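Let me give you the structure first, and then I'll get to my questions.
A single protein chain has been omitted; all remaining protein chains appear in their positions.
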Amino acid sequence: MAKLISKSASERSRNAAPRREREELKMDVRTLIPSNGGDWLARFKDDWKSQVSALQKRFGADIVEVQMPPDHAVECPVIYVRPQAIVEVLRFVRSESGFEYGFLADLTAVDLMPEDPRFEVVYNLFSISKHWRIRLKVRARDGEMVPTATSVWPGANWAEREVWDMFGIKFSGHPDLRRILMDERWDGHPLRKDYPLKGYQIFPTPEPVKPELLE
Amino acid sequence: MNNKDGKVDFLTTRLDRIVDLARRNALWPLPFGTSCCGIEMMATLCSDYDLARFGAEAVRFSPKQADMLLVAGIVVSKMAPVLRNVYDQMGEPKYVMSMGACASSGGIFNVYSVTQGIDTIVPVDVYVPGCPPNPEAVLHGLLRLQEMIKNGETNFQKRQRALKERGATA
Partner (left out) sequence: MKDAVKAPEVAAEKMPDRASWPQHYNVHFEKDPDDLWDESRMIVNIGPTHPAMHGALRMVAKLNGETIEKSYCQFGYTHRAKEKLGENRTYHQFVVYTDRLNYCSALLNNVAYSMSVERLMGIELPPRALWIRMMCCELARTIDHLICIGINAVDLGAFSFFLYGFHQREEAYTLIEKLAGSRLTTSYTRVGGLMADAPDGWEKEVKTWALRTRGVIDEMDRLLTGNRIWRRRTDGVGPFDKEMCLAYSYTGPNARAAGVDIDLRRDQPYLYYKEVEFDVPIAKTGDVFGRYTVRLEEIRQSLNILIQCADKIKKGPIWSEDKRVRIPDKDVVFNTMEGMIHHFKFFMTGFQVPAGEAYTCVEGGNGEIGFYIVSKGGPTAHRMRIRGPSVYHFQGLTPMVEGELLGDMVAALGSINVIAGELDR
């Protein structure tokens, strides 16, 4: 008797949609397509699993969360690390055999505004010898400092300056944290979600030369 | 030489026209190329779409030696005071050609860092639209500038006339 509930119009039309469309809607980054280099999972699945387990064994509680490809909508393992331990983890994955992630492909940040912690600093790493890719992330609140990666890769210097400029995340231990893309007199951090797209600031003089930087 | 009433004499008019002929057929551009339009500006200066045919071959990167400021590319709030400095350092006569959509009006970038048109900073004579404009469009712009110099429509010539009138009446 309880089954005889009349269906609403939307239910009826939903069930009437052809099956192929619903399959398409499920396709996302987990669908591996060779033509955009996406057949990694088949190649690196076991390597990634062993790397993640080695990291968890070595760092224990510092690895807060791990997102692996078929379970989450990512294309390579994403490992959330505590801010205090990030430099050690970077050094470990850079030099340890079995990891060899010697190349910092990118260092950037994401602003997830209503969430707390608000920012995620993202490190994309690449292994030149084995062609693996991995992503490390650090969650940071507004005003918190993240340790700098310049001791591991000097090339992270400008990337961190850009993160400071665009997001306002400070890096502790950075040799020279100042604005890089915007004018040094600029007010605000543009890539934050509460910063508007339009509306600019005008300066009467060009940026002055700083002789103290050449000491 | 001027008459007693302040009207310009026949000889001066012919001299002005000869001077304008010389000026418009030997414009020395200062290529202020910042972004993509800079590449099309280089293409205009190269052998396929030759800018040298119209006399503008001698590109001079020093503002003291150039007379046409060819702004090709985006001008950002960080760069705007630099552009103004360069324009101020140029000696008269000076003409400004704004090449590309980004220089003319900010283009497709209506964002926090971009100056929405260099005419907010410097007076512009010719706007060449396009993103980036075809080298033929740049040549058209140059020919239009030459026409303007011939007809006395450029900002520099208008300024000169206005100053002369004030000098004559004051």
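Letters are used for the chains, namely A and B, taken in the order the chains are written, and counting of residues starts over at 1 for each.
Just so it is clear, contacts are C-beta pairs under 8 Å (C-beta built on N, C-alpha and C of every residue); 3 or more make two chains touch, one makes a residue touch a chain.
Values in this document were obtained by computation on a predicted structure and should not be read as measured data.
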item: Contacting the left-out chain in the complete assembly, out of A:Ile86, A:Leu104 or A:Leu177; value: A:Leu104
item: Contact with the hidden chain (one of B:Ile74, B:Met97 or B:Leu142); value: B:Ile74
item: In chain A, positions touching the absent partner; value: 21, 24-25, 27-31, 33-38, 72-76, 78, 102-106, 108, 110-112, 122, 124, 128, 131, 133, 135, 153-155, 157-159, 162, 166, 180-183, 190-191, 195, 197, 206-207, 209-211, 213-215
item: Contact set of chain B toward the excluded chain (per top definition); value: 32-36, 38-40, 42-43, 46-48, 61, 73-74, 76, 78-79, 82, 86, 108-109, 111-114, 131-132, 134
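Following the convention adopted for this analysis, only the chains that are shown with their structure count from here on.
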item: Averaged-CA centre spacing for the pair chain B and chain A, given as whole angstrom; value: 46
item: In the complex with chain B, residue positions of chain A that touch it; value: 182-183, 190, 195-207
item: Interfacial residue positions of chain B with respect to chain A in the complex; value: 77-78, 80-82, 85, 110-115
